[in-house]
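With one protein chain withheld, the remaining protein chains of the complex are depicted in position.
Naming follows writing order (A, B and C), and every chain is counted from residue 1.
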Amino acid sequence: MIKKIGILTSGGDAPGMNAAIRGVTRYAMYKGLTVEGILRGYDGLIHGDSTALTRRSVGGIIHRGGTLLKTARSEEFRTEEGRQKAYEWLQKNHIDALVVIGGDGSMKGAEKLSALGIPTITIPGTIDNDMPGTEYTLGYDTAVNTVLEAVNRIRDTASSHDRVAIVEVMGRHAGFIALESGMACGAEIVLVPEKKVTLKEVADHLVESHKQWKMSSIVIVAEGAVSGCDVLTYMKQHHPEMNPSLTVLGYLQRGGAPSARDAKMAGLFAQKAVDYLLSGGKDAVIGSIHDKIVATPYTEVDKYKFTIDENEYDLVHALGT
Amino acid sequence: MIKKIGILTSGGDAPGMNAAIRGVTRYAMYKGLTVEGILRGYDGLIHGDSTALTRRSVGGIIHRGGTLLKTARSEEFRTEEGRQKAYEWLQKNHIDALVVIGGDGSMKGAEKLSALGIPTITIPGTIDNDMPGTEYTLGYDTAVNTVLEAVNRIRDTASSHDRVAIVEVMGRHAGFIALESGMACGAEIVLVPEKKVTLKEVADHLVESHKQWKMSSIVIVAEGAVSGCDVLTYMKQHHPEMNPSLTVLGYLQRGGAPSARDAKMAGLFAQKAVDYLLSGGKDAVIGSIHDKIVATPYTEVDKYKFTIDENEYDLVHALGT
Amino acid sequence: MIKKIGILTSGGDAPGMNAAIRGVTRYAMYKGLTVEGILRGYDGLIHGDSTALTRRSVGGIIHRGGTLLKTARSEEFRTEEGRQKAYEWLQKNHIDALVVIGGDGSMKGAEKLSALGIPTITIPGTIDNDMPGTEYTLGYDTAVNTVLEAVNRIRDTASSHDRVAIVEVMGRHAGFIALESGMACGAEIVLVPEKKVTLKEVADHLVESHKQWKMSSIVIVAEGAVSGCDVLTYMKQHHPEMNPSLTVLGYLQRGGAPSARDAKMAGLFAQKAVDYLLSGGKDAVIGSIHDKIVATPYTEVDKYKFTIDENEYDLVHALGT
Partner (left out) sequence: MIKKIGILTSGGDAPGMNAAIRGVTRYAMYKGLTVEGILRGYDGLIHGDSTALTRRSVGGIIHRGGTLLKTARSEEFRTEEGRQKAYEWLQKNHIDALVVIGGDGSMKGAEKLSALGIPTITIPGTIDNDMPGTEYTLGYDTAVNTVLEAVNRIRDTASSHDRVAIVEVMGRHAGFIALESGMACGAEIVLVPEKKVTLKEVADHLVESHKQWKMSSIVIVAEGAVSGCDVLTYMKQHHPEMNPSLTVLGYLQRGGAPSARDAKMAGLFAQKAVDYLLSGGKDAVIGSIHDKIVATPYTEVDKYKFTIDENEYDLVHALGT
């Protein structure tokens, strides 16, 4: 029977992680459990760096970006010895189950710990929205809104100068942030890793739309599709009259107070994580699939892979022209 | 065959209405239609106040709150003569179908126009999220985030003064805004029209949570549940030591640039409205049900009524204590 | 010689108080002093509720609204016995000087403590900007920007509905917030305590401006000038066609991350407070006068009273019509 759970955040931080830490801690205590917070991700497990969490210690954090428990990428945890140390520390501290908040890599780490015998649950937390087992990851909605606000500013300048503004956003392997923010800001073009488009095609599309009546345009580029810098160079060379400019949003997108949606989903994911453990479940990732909160065992997670919506992709370009 | 559509906004304005006007106009033109924008809702129909919309005239509005076409509540349209005049104007101007963006009352108006023979489609636009036929209305996500930002400010003051902050939000008939913002901000209590709770119970809950360790609390009150003023008066009388304060957010909640979600949904609703008309559909409300964009005929809309999530309601109080 | 200083926040909280706490603590330590933080204002002095502050304990707070040290209005401190207790606690704890961050009332409290023999310095912190000895108080710039953002949202709704939006802002005795936010948002009228204007004159001005071409207007009302509710009632009765609405911004205006100006001024005020004490100064209020940071002894403070700018008041109405 589970009496004490551990919780850690791992990989890149994401808005909503603190809300999830609060949610897991308070809901677990509401159900009679105690909670140990592990610092700096898997590194903290290996080096025994932790602190007891209480209702109070997670008060006043729901709206804060980043993660109270800090996070890191642990080299040592990639080794068998590292994981063994982590496992032993969990045993020694009578931690019956571990909740990991993080992205794809963090989930793989959790799966390896599970293999050693400690039940784990992963709560998806990454702004990139690119995890199997869920259509939604904590931080994604905030990141998209941060991009939107930034583009709303950049548009002021672009339209004052009749210029093409190229904006590079995060998304190494997936175009979720680029597509949703592009749709929301009314971009003329969105470049995503999932779709191959040549720079000439980009330029032709802009030329065409400027022929009609447009004088300024927004191009959203996911870092995984092509470098924003390459787009800028190409446009400068072939269409200097369009007065192209580039902004790389970078780390800006990872911080900030969580949006309402991220803070709410953090609570629901936390509840599911604790309930699932208490009902005997383990070694699974929490997710939202077709608007339902579900738990999917790591072993089945590859059945639930989601990708960008084709219709939305086409719609951006239909509306943006 | 449909060649020209009219579009108007009606009832209270909501963020995302401009994005929907842009979406309908551009997508309709993309499909070869022309678009007439009617001013000031049904009043504009009656008095023939309109303007042709082009790709260009809806440029640079996607991120603006309010509605370019303006909106009003029309007394005259409530009469048969008023509606007849509206119908005749539409006929005279060769408008083959009308897209109405608005809330429940606006949809009822559209239904009555449909009865006269003009095909209509309603796109749900109201911050209250309280329409049959959809789980999501344009403006809702923005309003909830606006409330969240406001409460994040109010919390600074509440926790500096160890006080109970009562915040009254919109929601005459439904607790959606109150519940989602309450969940997102980590409120101790949420009062919604759907749940009867006495002021004594509210006070007892706060006393209990302050006994444990809390020194400041947030109480979110939907205007339709009880007046924020009554909660304040009760608390001042019975628990002056809690130093209660009240903020009524009011019209603040209705404006602002649409959130990413509202701007995106506006595009998807717009696309569905036009596609549905072009495929021969009519007299229906567009909606999002179980994460799918659907069109539901007015006659069947009462089958799809949604209400606040019971689990979320309980969870707020489990986490907030 | 001064070796240890105490610091407290008193009265209503204001954005920038945390930045000032950080500034005083770090600058004092940089100058070789130690710092004791007193909790809950003068109450904390009386009851000996305090904590040592370090460079680290004031890290990560510069951008947070409210006050880490909490604040309260102390009844006990209004009595001679209360102040005597406070004085004795300071003596017993070897605190050589006290820095008080707060408004006018807090400064008067500091002056009374000074009379007992403990050197004090007041740093002006109140959103109302209504203190003698300074043209600028911490929190003012943030509050004005918060009002501006709120009015920018409310304007969306007002212009969509062709309505007069009445917005009540803080300012019991002074119209600073109302005037500066009114000027910044392009209000048609600003009502401030310093100027007597009848409701009929307000209505006449609006009628006149709507006759020309305006269809929506913003009226900013300082709470100390007239109740927003009275303006609403009058307009509803005499000009229902203007569709008047009221929003009372309330406590919203007191919270939030400090603006750049407030955070910067907090640092400069803090530096001056410590330097002044170290140079033998005492019993004075720090202030910004004609863009210079100065210290004015309490006894001379009434020579430096500032009021709203007459030219700005007239300009709002010249530009707003």
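By definition in this document, a residue touches a chain if its C-beta (ideal position, glycine included) is under 8 Å from a C-beta of that chain, and two chains touch if they have at least 3 such contacts.
The structure presented is a predicted model; accordingly, all values stated were derived computationally and were not measured.
Asks: Of the chains you can see, which ones touch the chain that is left out?
Replies: A, C
Asks: From the listed residues C:10, C:50, C:145 or C:296, report the one that touches the chain absent from this view.
Replies: C:145
Asks: With the missing chain put back, one of C:56, C:92 or C:303 would touch it. Which one?
Replies: Answer from the full complex: C:56 touches the omitted chain.
Asks: Pick from A:54, A:152 or A:227: which residue touches the chain that isn't shown?
Replies: A:152
Asks: Which listed residue, C:52, C:229 or C:260, touches the chain dropped from view?
Replies: C:260
Asks: Of the residues in chain A, which ones touch the absent chain?
Replies: With respect to the unshown chain, the touching residues of chain A are 9, 12-13, 15, 40, 64-67, 70-72, 146, 150, 152-162, 165, 245-252, 254-256.
Asks: For chain C, which positions touch the chain that isn't shown here?
Replies: 19, 22-23, 26-27, 30, 55-56, 59-60, 62-63, 141, 144-145, 147-148, 152, 155, 159, 180-181, 183-186, 212-214, 257-261, 263-264, 267-268, 271, 290-291, 311-312, 315, 318-319, 321
What we mean here is this: only the chains that are shown with their structure count from here on.
Asks: Taking the touch definition from the header, please name the shape of the chain graph: line, ring, star, complete or other.
Replies: Basically the chains just string along in a line.
Asks: How big is the gap, in whole Å, between where the Cα atoms of chain A centre and where those of chain C centre?
Replies: Roughly 39 Å, centre to centre.
Asks: Roughly how far is chain A from chain B, centre to centre by C-alpha average, rounded to an integer in Å?
Replies: 28
Asks: Let me have the rounded angstrom distance from the C-alpha centre of chain B over to the C-alpha centre of chain C, please.
Replies: That gives a centre separation of 35 Å.
Asks: For chain B, jot down the residues that touch at least 2 other chains.
Replies: Where chain B meets two or more other chains at a single residue, that happens at 152, 155, 159.
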